[in-house]
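Heads up, one of the protein chains got dropped from this complex, but the rest are sitting where they should.
By written order: A and B. Residues from 1 in each chain.
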């Protein structure tokens, strides 16, 4: 499959600069692309490659200024990254063979209900009363416990385990190995030092257009629901504890963890390996830096925090900068002490 | 199934305040519960909801004082959280259909031995000489390597992988996706910069009444055993390295990690995302704060530490508090230097 620059510009509503007949047949990163490949420039860090790339065609932002001559044909659009994503999506739709049908052996309980155009991979397990909407794709080795409901167009990758009574929305993607609905970590301490398990009888609700990465864990609620709201994006190896709520379009990077009953607002961004304690609120639009440890509620929307324990971003950075100079500050305090001692001594001796 | 306040008070040995005939049929969180639901109050943070809840029945601590009138009927007990857990357990026992029998297809080697009242889910694998005690529940897609032994009443959730020769005690619960007995991370550095694998020929022993969360990893010992002692509770995504020992009733929160050969005492509490280096000892009753990095042995029982590297809790908190003022301290040192310089100059000019 080959496309001309003009054809691609039409798909992404862009403007060609250069040869409208330039041909491309695959994708490449701007720093590695070869002749016949299509690339893009969005991150200014990579601008130098624009002037040296071997790509035949490069999508750039309308606002991109050219400081040197460019060999490639260019297509200008409002948002190069987004336009490139659109092309990759179309490519993937064309390249991906439509998955449908039921592979054998699989285990589908008699009470399970399955929609149209569904795919169920080998060694997948559908418990009692499982319901799959239309166009749902269940890859091999997936476990769906009793009463699990999965809505239209959702993709469950291999080896995902979803415990009983959990509900997954439409157009959701869950990557391999992720566990949804495992018991929350609730134990009542006993007088003899042992712990008594608190049964976890709630569930997990994952709303529409959510994506969850690989080997993540989302615990079921003690009572009620752990909720991942519409449009949230969760990366690999993330921990979401019981009764947590993750807001709409909130993004959580890999290996971050959220403790029990914490409510995270909408459009929050949480960096990798960050941790958030239980029973707090995180306001809409908060930005939590990677490896931060958030120990109390963030009440002001759109605030940024960093550090462990986490504080307001700019002041935390200022403290971190001074902390590099601590050995020097200690030395200066010692010198001051000597000078002041000397001044005091001289005063007495006067 | 409906219960009266009087019936529930009898089960949990409590005292009714209000209408002993108040009826409940399900559970609800105090802030969300509706008429006909049973709730509880243990965390003082939630006390305000006691005066506004729509729950028909609320379990509270004996010591709870009432600052406003309460609509719900109350049941007073010594420990409301524990009593509520008891009720949830009874509910779960009644609601959960007894799982028994062997689903097909499954793979059970001829040399495997299986006790009474066992459940083996579809696509589960029992290697050579596997032994399952009575009342063991193996969910679908579980792998049990050769010579694995699982004792009575233990529940292995879907997709758990237990390598050969590991031993799991009685009344243990292991959640989905967890790996027990993978090779410890042992490599001998070679002169050319490469690494030679050190075979890991030990095993993992998980004692009775242990609970392990989802997608955790417990490595087998190089020689001997990695041991999780009786009553320990491990949360999701935890790493336990080779030859580690975790003491009785020790609790480890999500995403924490323990490096090789470290011995953790009894009744230790380890916060989420904490890390502990290898080859050290952690005394009984230690409290390790979330995200701490413990780099040396904790020798005094019941000590608390925080920070990375971790130090004694109170002094670490005091240092953290001052570190917020570092930019101000630096400024004050500069001012002092100028004043002292001025004093010295004047002295000379005198």
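Please note the rule applied: contacts are C-beta pairs under 8 Å (C-beta built on N, C-alpha and C of every residue); 3 or more make two chains touch, one makes a residue touch a chain.
Source: prediction; values computed, not measured.
Would you indicate which residue among B:4, B:71, B:239 or B:281 is in contact with the undisplayed chain?
From the options B:4, B:71, B:239 or B:281, the contact with the absent chain belongs to B:239.
If the hidden chain were put back, which of B:259, B:286 or B:306 would touch it?
Checking the options B:259, B:286 or B:306, the one contacting the hidden chain is B:259.
Which of these, B:11, B:35, B:78 or B:343, touches the one chain of the complex that we don't see?
B:343
Check the options B:15, B:90, B:113 or B:279 and report the residue that touches the missing chain.
Of all options in B:15, B:90, B:113 or B:279, contact with the hidden chain holds for B:279.
Check the options B:28, B:177, B:247 or B:285 and report the residue that touches the missing chain.
B:177
Contact with the hidden chain only, please: which chain B residues?
Output for chain B: 105, 107, 123, 125, 141, 143, 145, 159, 161, 163, 177, 179, 182-183, 185-188, 190, 193-199, 201, 215-217, 219, 222-224, 237, 239, 241, 243, 255, 257, 259, 273, 275, 277, 279, 293, 308-309, 311, 315, 318-319, 322-323, 325-326, 329, 332-333, 336, 339-340, 343, 346.
Write the list of chain A residues that the hidden chain touches.
For chain A, the residues touching the absent chain are 27-29, 32, 43, 45, 79, 81-82, 84-86, 88-89, 91-92, 95, 103, 105, 121-123, 139-141, 157-159, 173, 175-177, 209, 211, 213-215, 231, 233, 235-237, 248-249, 251, 253-255, 266-267, 272-273, 290-291, 308, 320, 323-327, 329-330, 333, 336-337, 340, 343-344, 347.
Rule of thumb we're sticking to: only the chains that are shown with their structure count from here on.
Any idea how many Å lie between the Cα centroids of chain A and chain B?
Centres of chain A and chain B (C-alpha means) sit 25 Å apart.
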